[in-house]
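Only a portion of the chains appears, each positioned as in the full assembly.
Chain lettering (A and B) follows the sequence in which the chains are written, and residue indices restart at 1 in each chain.
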Amino acid sequence: MAGLTDPNLLFAAEGRPLALARDLYTGVKDLPIVSPHGHTDPRWYALNEPFPDPAHLLVVPDHYIFRMLFSQGVRLEELGVPTLDGGSVETDGRAIWRRFAEHYFLFRGTPTRLWLDHVFAHLFGIDEPLSAGTADRYYDTIAALLQRDDYRPRALFERFNIEVIATTEGALDDLKWHRMIRDSGWQGRVVTAYRPDAVVDPDFEGFSANLDRLGEITGCDTGTWVGYLDAHRQRRAYFKEFGATSSDHGHPTAETANLSDAAAAELFDRIRRGSDDERERKLFRAQMLTEMAKMSRDDGLVQQIHPGSWRNHSPGIFQKFGRDKGFDIPARTDYAAALKPLLDWVGLERDLTVILFTLDETSYARELAPLAGVYPALKLGPAWWFNDSPEGMRRFREMTTETAGFYNTVGFNDDTRAFPSIPARHDVARRVDCAFLARLVAEHRLREDEAHELARELAYTLAKKAYRL
Amino acid sequence: MAGLTDPNLLFAAEGRPLALARDLYTGVKDLPIVSPHGHTDPRWYALNEPFPDPAHLLVVPDHYIFRMLFSQGVRLEELGVPTLDGGSVETDGRAIWRRFAEHYFLFRGTPTRLWLDHVFAHLFGIDEPLSAGTADRYYDTIAALLQRDDYRPRALFERFNIEVIATTEGALDDLKWHRMIRDSGWQGRVVTAYRPDAVVDPDFEGFSANLDRLGEITGCDTGTWVGYLDAHRQRRAYFKEFGATSSDHGHPTAETANLSDAAAAELFDRIRRGSDDERERKLFRAQMLTEMAKMSRDDGLVQQIHPGSWRNHSPGIFQKFGRDKGFDIPARTDYAAALKPLLDWVGLERDLTVILFTLDETSYARELAPLAGVYPALKLGPAWWFNDSPEGMRRFREMTTETAGFYNTVGFNDDTRAFPSIPARHDVARRVDCAFLARLVAEHRLREDEAHELARELAYTLAKKAYRL
């Protein structure tokens, strides 16, 4: 390993599997990036301002990083993570960076390490390992580069060779940054995605007020089931104007329901009045996944279902720091029973696409691959979150391919808010897929010409096609 | 890879692990096929008529194939799958074959692809890949060969070097094809297996009429618990006359029960009168697994338990096309608690063999290997259905061997109705096992002489012994 990254990263150590992987990778490494699902901030592309200092760009907002340091005794305040009550936290970027650098060894064996070393090497041109001893040199180098025009968001977007990127906005968002991007004349393709959790999940903070606001925005009567559904249809259409080709749904489980219109309307009335019956609130979420699938059948938005994360597991952290502070713990997740109501309704549709994700790898071979391998409406999203890692992606291919094939999967998405790491993440995914294909060829399970075709599909084509981009 | 199949298929890419695997495989590749569990049609061996055209032999009846094409938008009617109402479907074998060939790329990375290429190469002598461009040449070649006498069922049986094959018949079957085979003087050994689901599962279509019929056939009073059990004993004895050495049980779960005689008799009465209590029907199925185990202890039939498949998941497909159309989705399956009533009764018996299968790989290391590694009555069946694949079989060995050893497993069975693919399936299994053994030797966990002995056990001896064939 010369410098921070090796050209043969993640390939077999030697021999024909290495040669094959390298060869496959050569054919795809420079393909444009299609990023159909992620969480970068459209404001960046709209305003095109310089990014902040290294720590506030790379450390403070990255829950992969601060959760690991926290697990080893570093306090979140010391890493600059803001508290809800505005209590004092570290604000000095350099101090935060040094703390991070001292603990960088903790990431050995993790994907965070691979992504960061890739960013350090390829984006910032650094070739010595990060440690306490090199922390300042790192900080100065990166800070200086971030001031340059060619390190502003749009320049990086172009340098990264991003063909299209999707952000995610809530149903109540006015999409003003997207409008600004569109009006700016800049050619970068940034699209939104419809994320209605705040107006679909009765447990969401401010749910009732959110529905009021949804009514105001759309002019629909969100006091009734019919008006509420119409409001969704309007918002979906509005999001489509800003390039949306998909909706995204982050539910605690994959449960769906298929109530009659009358029963659904009655349920909505109870929910709208603030039902405190946990089963009703659960049933409402379940019903809404099916309703969204039906709307997708009608308006063509691809439906993404991201279930199974227990958010904000620690009340202590939640109360002090708020949502999404690394305390999201995967839960065992069912699909075969949970999705049946939705599938009974629209699963055989050939023009609908529902993309399933999981944090529970036990479902890959047992449920997800068998479901996606037969229902025309279903496709499998890539290895997600904690599983978006070399071992995780390898297991995904090993456990889904034999039953669902490659063509019921949808390529890679980076799912990140860490803009600078996007090329690194796609690079890791491409490498892992090429290594997997190389193994199939080396074991004579696939011809070499097929592997080349598949490498391109997995790196580029499938995502474009599945997400209709 | 020259032609469609490579001599080193599924072995390590190179070096000592390759050499070892090849060497082990050389010692077992020509061993006779013992096929102790499958679903070929005894009619074939009885009448020995030519097989139909290529599509109706290889595509139309194979749910692995049509489910994959269906998942990608091909309609079942276009593949010739008959509808229940006799509505029009494609009947032209060549048209079906072309559709299949166009979509053959979908099977990249699947076991279906390995089996089919093996059949194309070794049975039909073809050496170019199947695609739209070669579809007709394939069709003509195969169709012509299927007309030849040496491609009739008995000739293939002999060519395949099948020492013994088991079919599966329902409890009400008169076994006339088996009688015809026996009376024909042909030397091929075809045995039946006792599959009583239709008279054991209250949810089975026509359950009540099935029990009436069971009474007629046996002269037992299937209106009473005692008479009903006697009827089973009679049918089991009848099946044994036609070579049966095993029974087979396809239950939704592995649940067993151990009611007192009085309680069981009472439950039977309620079930016989058509109980609509789901718990009672479930309990009856559970009780019957234990009853069957007790009969096995007495009459020596090996009991196979195949739990955990959610059959006919899509009501739309079930209503239009009927059972077994690729919509069988594995379910999470418990064993440690579910089997306890049965094991408490007969688990310590040393002359009883109960073979457990699973579609839920999470149970391999957690429950199945620990159970089979201590209860004398238990053995582990091979990787089943979706898991009957290179990765699936490899995971089976990796997750069961360290706790259960090799000798609490029962070798391979093909579980197929696709007669031409039987050699291919055994070949894949032998290769995967040899590759696994080669790895153990290469890592110095096993001596080479032991690996040779084990290769033979896994390919041939264990199945004969476990199934008492």
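Heads up, the rule we're going with is that contacts are C-beta pairs under 8 Å (C-beta built on N, C-alpha and C of every residue); 3 or more make two chains touch, one makes a residue touch a chain.
Computed from a prediction, not measured in an experiment: that's the story for all the values here.
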Where 2 copies are displayed, count of copies in the complete assembly
3
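The working rule: only the chains that are shown with their structure count from here on.
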So the centre of each chain is just the mean of its C-alpha atoms; given that, what is the distance between chain A and chain B in Å?
40
Note: in the complex, chain B contacts chain A through residues 1, 5-6, 8-15, 67-68, 70-73, 105-111, 113-114, 129, 310, 313-317, 326-332, 359-362, 386-387, 389-392
Of chain A, residues touching chain B in the complex
12, 15-17, 334, 336-337, 340, 343-344, 347-348, 350, 362, 365-367, 369-376, 378, 398-399, 401-408, 439-440, 442-448, 450, 454
